[in-house]
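Moving on, here comes subunit A:
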Amino acid sequence: MNPANYLILSALLFTIGTVGVLVRRNAIVVFMSIELMLNAVNLTLVTFSRINGTLDGQIMAFFVMVVAAAEVVIGLAIILSIFRTRRSTSVDDVNLLKY
Partner candidate 1 sequence: MRVEPVLLAATEPGNQPVHYAAASGVFSLSWLLIVLPLAGAAVLLFGGRRTDRVGHIIGTLTAAASFVLGLVLFATLLGRDGDDRALSQHLYSWIPVNGFQVDVGLLVDQLSIVFVLLITGVGTLIHIYSIGYMAHDPNRRKFFAYMNLFLASMLLLVLGNNFLSLYAGWELVGLSSFLLIKFWEDRPAAATAANKAFYMNRVGDVGLALAIMFMFATVGSTSYADVFGAAAAGVIGYGTLTAIALLLLLAACGKSGQFPLQAWLPDAMEGPTPISALIHAATMVTAGVYLIVRAGPIFDGTQAARTVVVIIGAATILIGCVIGCAYDDIKKVLAYSTVSQIGYMFLAVGLGPAGYALGIMHLLAHGFFKAGLFLGAGSVIHGMDDDQDLRHYGGLWRYMPITWVTFGLGYLAIIGFPGLSGFFTKDRIIETAFDKGGTSGYLLGSIALLGAGITAFYMTRLFLMTFHGKPRWSSEGPAAKHPHESPVSMTGPMIVLAVGSVFAGGLFVLGHSLQDWLEPVAGTGVEGVHTFSPVVLTLLTLVVTAGGFAGAYLRYQLRPVESVARPDTEVSLVTFAARHDLFANTFNETVAMRPGQYLTRFLVWLDLVGIDGLVRGSAAAIGGLSGRMRRLQTGFVRSYALSMLGGAVLVVGALLLVRAG
Partner candidate 2 sequence: MNTVPWLTILLIVPAAGAVVVAALPRRHATLAKQLALGITLAVLVLAVLATFAYDPDKAGFQFGQSYDWISTFGISYSVGADGISLVLMLLAALLVPVVVLSSWDEVDGGDAAGTGRVPAPAPAPDAGGSPGQVGDGGIGGAGGIAGAGAGAGAGGVGGGSGGGTAVALAAPPVVTAAAPAQVATPAGRSVPAFFALLLALEAGMIGVFAATDVFLFYVFFEAMLIPMYFLIGSYGPVKEQAQRSYAAVKFLVYSLLGGLLMLAAVIGLYVVSADNLGHGTFDFATLRQMEITPGVQKLLFLGFFVAFAIKAPLFPFHTWLPDAGAQSPTGGAVLLVGVLDKVGTFGLIRYCIPLFPDAADYFAPLVLGLAVVGIFYGALLAIGQRDMKRLVAYTSLAHFGFIALGLFAFTSQAGTGAVLYMVNHGLSTGLLFLVVGFLVSRRGTRDVGAYGGLAKVTPVLAGVFLLAGLSSLALPGTNSFVSEFLVLVGTFTANKALAIVATCGIVLAAIYVLYLYQRTMTGPIVHEENRVLHDLGLREKLVVAPMVALIVALGVYPKPLLDIIRPTVTATYADIGKSDPAPTHPAAAHPASVHPASVQPGGHS
């Protein structure tokens, strides 16, 4: 298959993720959108790795996955604790940190 297709798919996924982050208010959904973007990037990395015939991109993808896992743990913990205190997961409600 033409490797370009993978890249197109990756771009689509990334765009969907981006739009998700921008338009959705629910923190969980925003979070999932971010995961989607990360994985889109992973797909790109792996694709280029395949194209170039080197393993660099795949290693990078592993790094991203590890970082994403760590990030999910902390992110979900934060969302959880916010939900506990404010009974809401809307990101627009969490705007105390301003000016």
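Following the convention adopted for this analysis, a residue touches a chain if its C-beta (ideal position, glycine included) is under 8 Å from a C-beta of that chain, and two chains touch if they have at least 3 such contacts; residues count from 1.
In picking the candidates, the idea was that all candidates are chains of the complex that A comes from, given by their letters.
These numbers were taken from a predicted model, which means no experiment stands behind them.
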Complex member in contact with subunit A (any copy), out of 1 or 2: 1
Residues of subunit A defined as touching candidate 1 within the complex: 18, 21-23, 25, 30, 91-92, 94-99
